[in-house]
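All protein chains of the complex are present and in place, except for one that has been dropped.
On to subunit A.
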Amino acid sequence: MDVQTLTYVIVGITFALYIGIAIKSRAGSTKEFYVAGGGVPPVLNGMATAADWMSAASFISLAGIVSFVGYDGSVYLMGWTGGYVLLALLMVPYLRKFGKFTVPDFIGDRYYSQGARTVAVICAIFICFTYIAGQMRGVGVVFSRFLEVEVDTGVYIGMCVVFFYAVLGGMKGITYTQVAQYCVMIFAFMVPAIFLSVMMTGHIFPQLGFGAELLDASGNASGVYLLDKLDGLSAELGFAQYTEGSKSMIDVFFICGALMFGTAGLPHVIVRFFTVPTVKASRSSAGWTLLFIAIMYTTIPALAAFSRVNMIESVNGPDGKGIPHEQAPSWVNSWEKTGLIKWTDKNNDGLMQYSKGDANEMKIDRDIIVLATPEMANLPAWVIALIAAGGLAAALSTSAGLLLVISTSISHDLLKKNLMPNISDKKELIFARLAAAAGIVMAGYFGINPPGFVAAVVAIAFGLAASSLFPAITMGIFSTRMNKEGAIAGMLAGLGFTTVYIIYFKFVNPAGNIPDNWLFGISPEGIGMLGMIINFVVAALVCKVTAATPQSVVDMVESIRFPKGAGEAQDH
């Protein structure tokens, strides 16, 4: 079978599997729809959360980013895993004990205020929409590259599949499909990485091959370490040293912080931990989640380094002078067709040359690093098909998780808790499904007509989560005195500062988005951490001069601080 038929077969099988699982685990009540009935075992919830968290961007683009920026890419690796330590230690057990369905639920009740709830709902919906637009696009792109259908058709197919299992199954349906999607995704990612590691360094574990000596053509240790080779190549070609990077230390510090605190404040991640049966289970579930994520995230930088060496050598040749285009490896030709690799023979010598600066003749898209790995490692066609299935699994699982938060925010936080308090459980469930359906249609629209601002607003999503939700939740747990006025003032200050800063540099004055103009040298990507500090300070000051928290709220805070009596997630 050729690659394309195989891809159709493998993708078809995985889709059938997801839909089959969704039919088996249909949701019958709002509780099943919102939190899967609160009965998901911690290991399975860990897998589902990992799939929820690792998006199309993690799967397809992250290794490419690390590969092109070297050390600077560490902010994503540490930021997107370190946030789970904060989640596990500061939030998850307490929110599970609190035992309701959503993040705005907690903020609304803890700060005895509809205003605080509304701010939280708006943040949650905004964050999820920013994210989901990119996911649907990812589905379309994978379809168009591997199955040669139009991007739009790919988006429609993706919409139908997500529609089916998110609307039907709610949290219960998506949790069990996400478990399957995690397995597909991790298998698809690890197989080529392991082969490449064995081929280049003789190590089965890419994490060890990353620091090992390269093998020469006859398979003996060459005495040259992979990373030394990479630093040498980078210096030769005019790039920053791979292991040192080029961003300033303060910027790296703040970006890493914004991503960590942002991760811990993302509603679609937090809500996952409402689905396990006990507080104890929620703690271990956070550990499982990080383990499942770390399997992929510790492989990513290794794959990035292998592919970078491989790519530079296949283009520039072992002597670094460039190799003739007609002798280029087949993956160069096959990805030239898609436009992800472009060669312009500037000096008309017929040789391909890759470097930084004017002599560079190659335009290489970052996504190539993952997409072309199976071909670089000369792996069979079914591995290429697996990459397609893995990319789709990553995009679909994340979209479904986000959709669920959007629908919950609308049917539960907005309708039930605000506008229509007397609505019955059955009606609420209908509204939840309608909201999920509407969410899919909007996500599909953005997938087909991608707004140019998607990449720019992802920084806002993390900035918002770090500067508004994270401080509000942690203060609500660790301080019994923090009151409504303090929390709202803090959220608005953090939110306002962060949003204005990002909008100014991304939209109002994008030309001025250079280190010299940044406040303390912090880029818009990292400003959320400063916004978070502002939130904490403003909240503490305002709290000092306003009325004390009512005793009933103090009692509530004290009762969420220990596990006993958690019971299942409940509404009232």
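Quick note on the criterion: contacts are C-beta pairs under 8 Å (C-beta built on N, C-alpha and C of every residue); 3 or more make two chains touch, one makes a residue touch a chain; residues count from 1.
In this text, contacts and distances are computed from a predicted model.
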{"item": "Which of \"Histidine kinase/HSP90-like ATPase domain-containing protein\", \"Membrane protein\", \"Quinol:cytochrome C oxidoreductase\" or \"Aspartyl/glutamyl-tRNA(Asn/Gln) amidotransferase subunit B\" matches, in UniProt, the chain that is not displayed", "value": "\"Membrane protein\""}
{"item": "Which residue of A:Ala286, A:Val315, A:Met352 or A:Ala435 touches the chain not shown here", "value": "A:Ala286"}
{"item": "Touching the absent chain when the full complex is considered, from A:Thr298, A:Asn360 or A:Asn418", "value": "A:Thr298"}
{"item": "Which residue of A:Val85, A:Val149 or A:Met199 touches the chain not shown here", "value": "A:Val85"}
{"item": "Which residue of A:Glu213, A:Asp367 or A:Glu525 touches the chain not shown here", "value": "A:Glu213"}
{"item": "Touching residues (missing chain, whole complex) on subunit A", "value": "66, 71, 73-74, 77-78, 81-82, 84-86, 88-90, 93, 207-208, 210-213, 225-227, 243-244, 249, 252-253, 256-257, 260, 278-280, 283-284, 286-287, 290-291, 294, 297-298, 301, 478, 558, 561-566"}
